[in-house]
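Read the structure below first, then the notes.
The complex appears here without one of its protein chains, the remainder shown in place.
Lettered A, B, C, D, E, F and G in written order, each chain numbered from 1.
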Amino acid sequence: TEDKKESDVDESSPVIQMFKCFQKQLDQRHDKYERIVKLNRDITIESKRAIFMLQRVTVAGDCSDIFQQVDEKLLAVEKTKFLEIAKEIEQEDPFQFLRAYSSGLQEYIEALSFNYFLKNNSLIKLEDVQARLSFKRESSEKTVDSASDGQVKDANPDIKDPIMDVKDTNLDNVKVTNTDGINCSEVPIEMDTTDSDLSVYIPNSEYILGVADLTGEMMRRAINSVGSGDLERPFEICSFLREIESAYSSLGNANREVNRKLHVLRQSLRKVETACYTLRVRGSEVPKHMLIDMISKTNIN
Amino acid sequence: TEDKKESDVDESSPVIQMFKCFQKQLDQRHDKYERIVKLNRDITIESKRAIFMLQRVTVAGDCSDIFQQVDEKLLAVEKTKFLEIAKEIEQEDPFQFLRAYSSGLQEYIEALSFNYFLKNNSLIKLEDVQARLSFKRESSEKTVDSASDGQVKDANPDIKDPIMDVKDTNLDNVKVTNTDGINCSEVPIEMDTTDSDLSVYIPNSEYILGVADLTGEMMRRAINSVGSGDLERPFEICSFLREIESAYSSLGNANREVNRKLHVLRQSLRKVETACYTLRVRGSEVPKHMLIDMISKTNIN
Amino acid sequence: MQHENNISQVFSDYQKYMEDEQQIREEIRTVVRELEQTAREILTQLQSVHQTNGIKSVSSICDKCVPMFETVREKMASLNSKIPVNQYYRYNDQWRFSLQRLAFLSAYLTYLQSETLVTRESVAQIIGVKVDRQDGFHIDLDDYLMGLLQLASELSRLAVNAVTAGDYGRPMKIAKFVAELDSGFRLLNLKNDSLRKRFDGLKYDLKKVEEVVYDLTIRGLKPAE
Amino acid sequence: MQHENNISQVFSDYQKYMEDEQQIREEIRTVVRELEQTAREILTQLQSVHQTNGIKSVSSICDKCVPMFETVREKMASLNSKIPVNQYYRYNDQWRFSLQRLAFLSAYLTYLQSETLVTRESVAQIIGVKVDRQDGFHIDLDDYLMGLLQLASELSRLAVNAVTAGDYGRPMKIAKFVAELDSGFRLLNLKNDSLRKRFDGLKYDLKKVEEVVYDLTIRGLKPAE
Amino acid sequence: MQHENNISQVFSDYQKYMEDEQQIREEIRTVVRELEQTAREILTQLQSVHQTNGIKSVSSICDKCVPMFETVREKMASLNSKIPVNQYYRYNDQWRFSLQRLAFLSAYLTYLQSETLVTRESVAQIIGVKVDRQDGFHIDLDDYLMGLLQLASELSRLAVNAVTAGDYGRPMKIAKFVAELDSGFRLLNLKNDSLRKRFDGLKYDLKKVEEVVYDLTIRGLKPAE
Amino acid sequence: MQHENNISQVFSDYQKYMEDEQQIREEIRTVVRELEQTAREILTQLQSVHQTNGIKSVSSICDKCVPMFETVREKMASLNSKIPVNQYYRYNDQWRFSLQRLAFLSAYLTYLQSETLVTRESVAQIIGVKVDRQDGFHIDLDDYLMGLLQLASELSRLAVNAVTAGDYGRPMKIAKFVAELDSGFRLLNLKNDSLRKRFDGLKYDLKKVEEVVYDLTIRGLKPAE
Amino acid sequence: MQHENNISQVFSDYQKYMEDEQQIREEIRTVVRELEQTAREILTQLQSVHQTNGIKSVSSICDKCVPMFETVREKMASLNSKIPVNQYYRYNDQWRFSLQRLAFLSAYLTYLQSETLVTRESVAQIIGVKVDRQDGFHIDLDDYLMGLLQLASELSRLAVNAVTAGDYGRPMKIAKFVAELDSGFRLLNLKNDSLRKRFDGLKYDLKKVEEVVYDLTIRGLKPAE
Partner (left out) sequence: MQHENNISQVFSDYQKYMEDEQQIREEIRTVVRELEQTAREILTQLQSVHQTNGIKSVSSICDKCVPMFETVREKMASLNSKIPVNQYYRYNDQWRFSLQRLAFLSAYLTYLQSETLVTRESVAQIIGVKVDRQDGFHIDLDDYLMGLLQLASELSRLAVNAVTAGDYGRPMKIAKFVAELDSGFRLLNLKNDSLRKRFDGLKYDLKKVEEVVYDLTIRGLKPAE
């Protein structure tokens, strides 16, 4: 083994040069992944907080400022965190880093669709969600004339135009400058991108998983409604949940994650059905004359 | 339930005021936790990279620049990431947020102690690690005269003074300004802190867990040594690992995490013992005269 | 050999560290067990309001409980003395559950006495701890909140049993109180922890109480306010 | 009802999305199975170098393999045609293992032919894929590296069997080659993934080869260089 | 060499054998997937009785389901034709779950039509299988019973929703029916398997239904029998 | 060789030892299976009180059960005879569940007969075992208490069904009884075991019964005491 | 009532059905236990080749084993008689492991006797089963192959111990044999099951044997072929 020393790391060896290049590529990718993971955590937290805010909405109170706050919060998440992710994964296969931000994306979809349901009593469409995560490029030389197809069609006026200008974020475009003449970037970053917008692509499966989580919030909302005296909401929600449950159930070959969430969805539906049952069975007890009597009494108070 | 409306959220109610205060406190705490978690991820990654660099050290090559790079990397982690954590947990019970940075701390201890072992052939002491995570306060009015007891006593000259000046970090001190006159901070932040240094406290148990991980790196080092023709290292490491194994084994009532790592440690020791066995049994095969013959031949090459 | 002594030193330090910890844990366990014993006695006392004539003797039941908290404060002082400075969170799994239970008992007693929501400051005073960590052994915000959630659950049961005992006014007041508590909790951004899980039950407590109020209302049994 | 249609639309879209995916997956599965069949045949061919007279007929063995890669390239073109643009990483679990295996086979063949390390570009060319994602169906850096690690393992076995077959020069060259590969890999910062796990085995391969060199050296069997 | 041919023979036989088996498994999978699709459609149909006006259109809902079972029988015949003689138990993990589901659907349909318990013979007839193993593709007793337990669970949900929809008579009949099922199952000495686990849920279903009956009774809503 | 014989001796001893143990386990299994059969029959009998006319024939139902316990005692004697001296705890996992079930049945029968709480002594007498370990095959306190918790659950169900059957007095008495059980259990400092887990269910049983009483009260259906 | 009888009939049928199955399972268990006893004895006998003088008495060791397979065949006939027609796959988990073990023993014996690979036909004959499913109780190809993989593992151990016992020729022959087995298995497209997992071990067995040959070669101990 004496000749070991001869074969010691030879900095000029092509193999070593090649691996130095690999090292840079791997580190770049890992760093990017890590940055996305951090954005993902931020998105998760902000979306959860938006959901909490929405659970504070009561029929009786004045809720317009809550909705406004939520709209602002969601918009802020889109314009900062999601935009940053969009920049990170520009030119990448959208599925390559999906695992790094999937949980945040689902939580965001949960929040957004809950907000939408409370305002419109219906389910937000995937295209509308996707439109919110599609951004105009600030530095584009030519203006984008063709408006995206995915615009929210019957959106509440509270929801801002989903294609938003990106001005107040100060992310640098990551440029990989190659120090020693070898192309070490796994992916050439510099491309003509002036005519393409930035976006965070939402696979249909992520959307469906986010909507599954929405049903849990709907259940909470239904029970809260009983507590706060809104006796119609639970029936509306029950009917909505039944439709969603039925739609989920008729999916063939759904993946395991969907099935797991479907189980929770069914439990939520049972809870809402039981609440409706209780409302009905208790409501049935009042004879007409007593009800009139009761209402008049209440009015005196 | 008609009188429900009367009891709707009353913004001026003391209960609601109280809960608004709770809201701020909880959010502050969660935000702090989240910031620490992110620092923890950074520490983990940087420490892992330092370990990889150290595994590149070979006896034959010129390693002083690797050591220098590792020293710089560790110092950078301390002066930025750990210092930020120290600022976050200043005035807090050090155990309150430990879970948020425990994994990074252990990985850092693993890297630091590996570095130390390769230079000094011995185990770095807890006090020495602690000293590196203790910082002078930049803004302190009076200079800290009493040098910390925890200075590295027989440290390699490569290791910089562990009590380091904090100049090149630009963290603002988090000040909680109370907008509505109620003290909403769970912990009053403003205190006379001029005479106290900042530090990230290292519980002995974290140190022990970090050292347990070190043994895995030592095993890698031992096997690599055989591959690169350094036939003495494995025996040294074997002896060192046996001592550590014996020390771990004699701990009473060790916690589950220690026991899990001890299991891995034992496997590593077995691997190193087998490597030593192979060296010995093969080495035994050379008759004296052949060995001489062999050496002379090698010299010719 | 140089580093051998080094290693044994390291590990004997750690052995010492662990033994100290174990010692402290055992002392804590003993005090906590006594605390729980007292808490069980207070609870038994307070739960007698659910019994047939309990609702009529609320104030005498409360009077019996008050001195029992004296014992709580003594045990708490003893517990405090066991915990090294700045290590509350190292050991707090051991008393966390008991502290929540005591926060609940304080809140329940306070409600029965005055129909008001106990503050964290009052809880701290009643059970003999601090509010702020810096001041010594304290009660965490989370634990105080957990106690309030237990209170809501207990009150929803009380609303039912009050009706059984012929007290039709109490459910109305409980309903107002629990609704306010619910509004308060909804302001919080909870993590997916035990507090969140318990909070998820609050809406059912409120619903139950509302149903009792409804039952009384439709039968004209609601007393004039 | 307004939102009902809404909901059915959403879910029928998803049903469609899933069915498309399943369709693609099945097509991929079929091609990958054929690829694996070819890979197995190449491997069987290449492994015959371990057999008694194999070491002496390395070049004819290689010659037999070369045309088999033509089939690989055809299958690969077919595989490429199945994958929608920008969805490589949606499905790549299905072929990842096969791609690593093919990278290994290319690397092994290249080594046997020229005793050099195959580049990623060459692998790509041999098996008919691209190097860069943008250019089409490509081979990931990770998968190429995995192939190299499999090569190291195969070569350590070859060093042993070469000695058995009386070829004492080959182990020396293998040792140099594997040592350089090891130096290269040590430059990488690997995550705790399968690549890291496999890399952990590389040091044992190197150790084994060094032992063979040692055995030859002490017996004076090492040929003059 | 004699035994080398021998060896290759062994392995090429095996390759054939495995491919045949895989072929069979894939064919079964395809038919089972279609069966499940039909089962899902029947279920969606039957579950519409829970919806707001569903309880009033039970008979028309049933009418819509009846022809769908024709499809089931066709698929079942096709499934039967895929299974090699005597190998029912080799593959039955693939359809066991679907068979239980179909047993449940038959039982549910029968209950909605006539408020009676479907027999195993009827299930077999409805879904187009045999009762006895020796007569061909059959339904095992375990699978039939699993279907009945699923029925109990569905009926307890129906009792609740029937009341919501204003049908106060149905829960009484459901209660009687589920109580009888419960008595039947109690006689069995079940092993510790999935059937036992599912049976443990039956008592909750029964309790739920009894509570519905109670709620109606105490409010005088129970219709005269 | 001396120690070789030694070694075989060790292993043949062990073979014998294991076979003996297996023999005993199988004998126990057989008797326990018979015990469970009898227990199921008693339970079926006792559960008929939930049925439409059951509540009116409580005493005749009880009369039918009494002789069935004779069989229990016989089986128990047989079981006792299978257990080697001092090895109760070696095998008690095999009958523990059945013993708890029998304790429950004794407690239920006793309650139905006399509305009193069965003592451990009575349970022991009814099922033919000892109270004290040293006197022979005995029933552990844990198992007796587990039986009582099962009783509470059964009684909460009975309260509901009694109302359905028009018996408005029984729920009051059940409420009082279950409240006492609850107070009793609250005194205990339970470990975190299966008893504790089951005890957590007791408060739901109590709550349910209290709600039944509430329902009767608010509707003026509570009979004068 | 009509359907009530119906219900009890369903359940008493099921009780009967379950008891029958249990009976069959227990009978199978008994025979399998005896089979395993015999298999252990054969194994003990065959493993004595590893002992100091074992390698020299291979043929007499084989002779002792041959009659022991007579017992195997008897037990196998008995096992066969317990299985209801067409239900091989319902119960085969109970004997699968033993069958694989016996396939291994047959293969080992055959190798020791003639250094050839046993065919599935021979295995079937040696242990008294059929090759084809339709002819009766048979051995599946998977189980036969599993036996071969166990053989490879045993032979790699034998190669080591043969050298210890001074038999330098045997490892060469074993190496050749195991390499052929390896080539054979490599042709298969194995599913991800237990066979695949076990196959992954084959390469280590082969490597070990190759290293033994290497060790002999480098020391000039390899006998002339």
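Rule of thumb we're sticking to: a contact is a pair of C-beta atoms (placed from the backbone, for glycine too) under 8 Å apart; a residue touches a chain by one contact, two chains touch by 3 or more.
Just so you know, these numbers come straight off a predicted model, no measurement behind them.
In the complete complex, the residue from G:K16, G:R40, G:K64 or G:K197 that touches the missing chain is G:R40. Touch with the chain that is not drawn comes from one residue among F:S12, F:T30, F:S81 or F:S194, which is F:S12. Think of the hidden chain as still there; on chain B it touches residues 239, 242, 246, 249-250, 252-253, 270, 273-274, 276-277, 280-281, 284-285. Seen from chain F, the chain kept out of the figure touches residues 2-4, 6-8, 10-15, 17-18, 22, 85-90, 116-117, 119-120, 133-134, 141, 145, 180-181, 183-185, 187-191. Contact between chain G and the unshown chain involves residues 33, 36-37, 40, 43-44, 47, 50-51, 157, 160-161, 163-164, 212, 215-216, 219, 221.
Criterion: only the chains that are shown with their structure count from here on.
Among the other chains, the CA centroid farthest from that of chain F is the one of D. Averaged Cα coordinates give chain C a centre that lies 48 Å from the centre of chain E. Work out the mean CA point of chain A and of chain D, and you get 38 Å between them.
Annotation for chain F: no residues touch two or more other chains. Residues of chain B in contact with at least two other chains: 1-2, 4, 8-9, 30, 56, 228-229, 298, 301.
Listed by label, the pairs of touching chains are A-B, A-C, A-D, A-E, B-C, B-D, C-F, D-G, E-F, E-G.
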